[in-house]
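Note that this complex is displayed minus one protein chain, with the remaining chains in position.
After this line comes chain A, so read on.
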């Protein structure tokens, strides 16, 4: 009994260690989340943001969103962008992971350098891809011209359909290293004996891939895709720098539209409502992620 009592005392010391960080997050993240929800039920504009009376208009902001065509475009764009980015960065990342998992001399050093795109500030990435996709001086147009695929330069970033394509390319470039390194790590956890016994049984490479690699990699694949979804879905900097949601709102995402409403049109409450829709979708996906990662957590 005495031991248990001591245990309780001992374990609770832990709170003292965690408390400062927790308090910090409560003040600078927890409180803003609540504040943002309240804001979305009010009518806050430039005049009454910091001071002044804020009237509650309840769900009016949200109701307004449903009639707002830009909001619908943003929601659809965000989904489309996320799904397409995920497909390509996952497939390319997977192939690279398999390739660099082979034991050749350059495998490790080259794979290491390939992580660089992931580390670069997104603003810089956006700038680099703006340069590549530039109409007159862009290399992409130059290559397409040289291959005689196009006669006239394409105005990538100022044409609705192609602007989205350029954004996806840039984001896939950032996402490839992330997918590659996580899948690589996943691959190393698969016991080698499985492959050996499979080859003794006469299985070919395709068979071992579908019967051993893929099933054993399932937890890794799940977390890569869910995390990828979360990171891609909340995209902000990349789109804001490359297109700012243009041309004619065709590349607006929930995050950039929310920013535009709040900080360019000063409709803070409506911007908050858009952000909350974004948050709600992320939370649903996040719950899946937490379920998966905490499964093996409990000791």
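Rule of thumb we're sticking to: contacts are C-beta pairs under 8 Å (C-beta built on N, C-alpha and C of every residue); 3 or more make two chains touch, one makes a residue touch a chain; residues count from 1.
Everything below uses one rule, namely that contacts and distances are computed from a predicted model.
Visitor: Since a chain is absent, check the UniProt entry for it and pick the matching name: "Carbohydrate ABC transporter permease", "Rod shape-determining protein MreD", "Phosphate-binding protein" or "PadR family transcriptional regulator".
Guide: "Carbohydrate ABC transporter permease"
Visitor: Kindly state which of the options A:53, A:105 or A:151 is in contact with the chain not pictured.
Guide: Among A:53, A:105 or A:151, only A:105 touches the chain that is not shown.
Visitor: Touch as defined at the start, partner being the missing chain; which of A:31, A:59 or A:76 qualifies?
Guide: A:31
Visitor: Tell me where the left-out chain touches chain A, residue by residue.
Guide: Counting only chain A, the missing chain is touched by 10-18, 20-22, 24-25, 28-33, 35-36, 39, 49-50, 96, 99-107, 110, 112-125, 127-132, 134, 136-137, 139, 142, 146, 173, 176-178, 181-182, 185-186, 192, 195-196, 199, 205, 208, 220, 223-224, 227, 230, 233-234, 236-237, 240-241, 254-255, 258-259, 262-263, 268, 271-272, 274-276, 278-279, 282-283, 286, 289-290, 293-294, 297.
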